[in-house]
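Data first, discussion second: the structure below is written as structure tokens.
Left out: one protein chain. Kept in place: all the others.
Then we have subunit A:
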Amino acid sequence: MNKTRLARLGDTIIASVKEVVGRGKVKKGEVVYCVVVRARMPRARSDGSEVRFDDNAAVIINKQGEPIGTRIMGPVCHELRRRKMVKVLSLAEHVA
């Protein structure tokens, strides 16, 4: 992974599940891969502008980059297109 150990928008991270809502595919305490889709930390865009979201959010994915879940809530960042996470983008309700 990233040597600086800092995840930004669009980065893939390894996380452990702390809280589960309902009976999902993931259980509490599991170690999963996720991709950061929203971050409060501003990220520079190629045209020079900055993007920042209102909250921090990640989507749990498998090793191939496909989301485990069936729905994605809230907006999602553009950076995923560069990472070729097409499925995440298609499931998202809004790509910013």
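Assorted remarks:
Criterion: a residue touches a chain if its C-beta (ideal position, glycine included) is under 8 Å from a C-beta of that chain, and two chains touch if they have at least 3 such contacts; residues count from 1.
Quick note on the criterion: contacts and distances are computed from a predicted model.
Missing from the rendering is one chain, named in UniProt as "TRASH domain-containing protein" (options: "Vacuolar protein sorting-associated protein 35", "Glycerol-3-phosphate acyltransferase 3-like", "Dynein light chain Tctex-type 1" or "TRASH domain-containing protein"). Checked against the full complex, the one of A:V17, A:V32 or A:V51 touching the unshown chain is A:V51. One of A:R5, A:R23, A:K63 or A:H94 touches the chain omitted from the figure, and that residue is A:H94.
Touch with the hidden chain on the side of subunit A covers residues 38, 42, 45, 47-55, 74-75, 93-94, 96.
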